[in-house]
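One structure coming up, written as structure tokens, with questions to follow.
Just one protein chain is left out here, and the rest sit where they should.
Moving on to subunit A:
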């Protein structure tokens, strides 16, 4: 009896610890009052106010564009890296590449951001590209660290895949390129979708790296929120945060779902 109760209690406490802050934020986004800490009644006014704030709307659009672009590039590059690590057999520097590909996962964001900023400045000074900082530099920076995540996802899927599927296609007359598009790609596609969603979410979330490599007029949504918070917490930020939570939750859930889907015949 005791043992039967202990587990649910621990679970509830654990979940409360994780989600109480988020729930309070969501609840207060529907608050009527201007004061963030006092509940006066239900209202959607802060959501309305949010969509009238042109700074936030344009930052959101920019963030979505950056996220979509860098997720797409990261997926292509990450897939290539995953293929190189699993399909090229043994080559010089394979171990080093395996380690280096996952390094951005553990690198402090401040360091990644700073080093990228230095690189972009040096590149501009040397051959004039990228001129200034903005959309391009943020996309490049996000692609860099998102690619690492995509590589990990795609690589594990490729390791699971039966090599003889590729060989069978080749045996039946498909050239290596054909094999990739007919067999490999369809079979690893859940991993690609999952990797893309993960990259999209990560890019949308990022504040630190974007702060380093963005320029005037190219503030992403997290940057706008952060600067607003510094002037005091206003309820419209709660509303914005709620929307972001919903979008990110959908992204992560989608990534997990596609990642877990496996071909049944193996």
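Keep this in mind: contacts are C-beta pairs under 8 Å (C-beta built on N, C-alpha and C of every residue); 3 or more make two chains touch, one makes a residue touch a chain; residues count from 1.
What we mean here is this: contacts and distances are computed from a predicted model.
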Record-based protein name (UniProt) of the chain missing from this complex, from "Glutamyl-tRNA(Gln) amidotransferase subunit A", "Spermidine/putrescine import ATP-binding protein PotA", "Succinate dehydrogenase iron-sulfur subunit" or "SDR family oxidoreductase": "Spermidine/putrescine import ATP-binding protein PotA"
Residue of A:57, A:122 or A:168 in touch with the missing chain, whole complex considered: A:168
Of A:50, A:146 or A:183, the one touching the omitted chain in the full complex: A:183
Footprint left on subunit A by the chain that the document does not show: 162, 164-165, 167-175, 178, 182-183, 186-187, 263-266
